[in-house]
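Shown here: the complex without one of its protein chains, the others still in place.
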């Protein structure tokens, strides 16, 4: 099978808060990976398959004892570096008894793993989302499993006109579908930008209830997407006519940083990580609960639609046709970048 | 994959009563088709896939508003002719934004669609079953989904000797399996006829309870099958010795027209439409309920058997063998006609 998943790339594997001193397994880009946090606080990432007979090290009765994982089938035991330290029935441990380990970075509250050739794992290439771990923001987050190929989620997020139809009553208003977008592609930096500035728009419940704004608003959506994984929507909500100050500060607006990490689980399933960071109502639990609940609902609306679409596309004959229009400019640019990453 | 489904043919897609002023989707011969009845009462039939990103137009939140269907993903909007009248984010609607529409006819209470090249859609080729919509008959009907290829249902219906075994206690009696059939094939008209005239037979519950006849009966089964879709069983029940009059009238007999529409949903699933029209006990609800319940039970006995058979055949090695006998003459003739329709 030809893959559609770029390799030699960093992907978000988990939130840091998901990994504790117990075995945790997640498949990333088709590779089953075992994670745990050592007693020293470091997160490990190694293959979730015993070298002996491929038993999953995350599967009971496999267990973690003192920073070592013991295979539940025959007792092969590995340290946090993936090296085998014990095998049954003999004293000598074969030199090749070693689990593949993955380059890993914990940054901005996210656990990143590098899928591909470890020699190419340059942590400086990991895109940043500092607000997710900043005290100046309050963040809610979640992850929903998607039974659809990751490219359907890329399409979805690069074209927000669907908010009006799929997410009406939550984040969609007529202006989103009606307002033209501007798209910019930075081929050198490898980033797609899509902007939609609505200067006189209805305020959807998502922002009305969280900001307290009533009546018409200025609503700016600035998407920044460095393929393949991290998608950032810089959302600015303010009174109509309000603009940032010349020095770049913007004290009269509300800012919401909506972040998605689009991580392929397999060719046809995706981990849909989502986070909403705000610079207002900090620490206000009522606002946090509302935004978490509301955004989760929106994500699940996408999940239902994309799961359907995956089945539709999987059952299409080869070479089925799509018809693209202006709103698709950003999505098509992202597709081209992703294709080049897969087959340079 | 090689198809076994004839194209350039009319197929029953639904009962007219199934289609109202709301979105209705059914897959016919592998093609997902969207139906609705306009406010003027016309039934439409078009592709159930938005031209933009293939979202199903029957899938919520897609919706029908004033004879237009609005895609629930990005709002593409289509009229009852399949032409797109609105797209988001721009004024111009691309000229190619048009859903494939299907030739359609509503006749004898059935909705027929033409699968294949629309230029070949000659409505005069649609076989008739006028009793299904005649005031001289009372009809009960239903549709059961079959997880089996349509040809297994053709085999089943062309050889009624199985009534004795699979439907004993309902419509089967020993005479059905014991009485030889006569088969006639009209190659020009493209019709298979299979007849079994039992002149002194047990009366099965299906006819005993509906006609009130007791004791032995004459029971004639005359099958008329113009492949691929419409199967008609003309069933005549009377006192032994009773025959139609020379002028063709037959006032002393009970007539039941059993109609099946055999519509492939996919290569391995089938819509099993069934209807039972009678020229006696007109409007008698008790008889209607009995016949509906009884025939549905019989159809479900077939469904169970054919679903099993589909799994059996799907797991057979290529080139498995069958052994055919006299009772299979009609079914084999039908198979040959269907094969010629698939690959002329």
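In order of appearance the chains are A and B, and numbering begins at 1 in each one.
The working rule: a residue touches a chain if its C-beta (ideal position, glycine included) is under 8 Å from a C-beta of that chain, and two chains touch if they have at least 3 such contacts.
Not measured: the values here are computed from a predicted model.
Interface note for the absent chain: among A:72, A:190 or A:244, the touching residue is A:72. Note that of B:93, B:208, B:292 or B:309, the residue touching the chain absent from this view is B:309. Shown as candidates are B:38, B:164 or B:242; the residue that touches the absent chain is B:164. The chain not displayed touches chain B at residues 155, 159, 161-162, 164-166, 168, 177-181, 305, 308-309, 312-313, 316, 320-327. Interface residues of chain A facing the missing partner chain: 49, 51-56, 59, 61, 70-75, 87-90, 94, 96-97.
One rule holds in what follows: only the chains that are shown with their structure count from here on.
With rounding to the nearest 5, the Cα superposition of chain A on chain B corresponds to a rotation angle of 120 degrees. Between chain A and chain B, the centres computed from C-alpha atoms are 48 Å apart.
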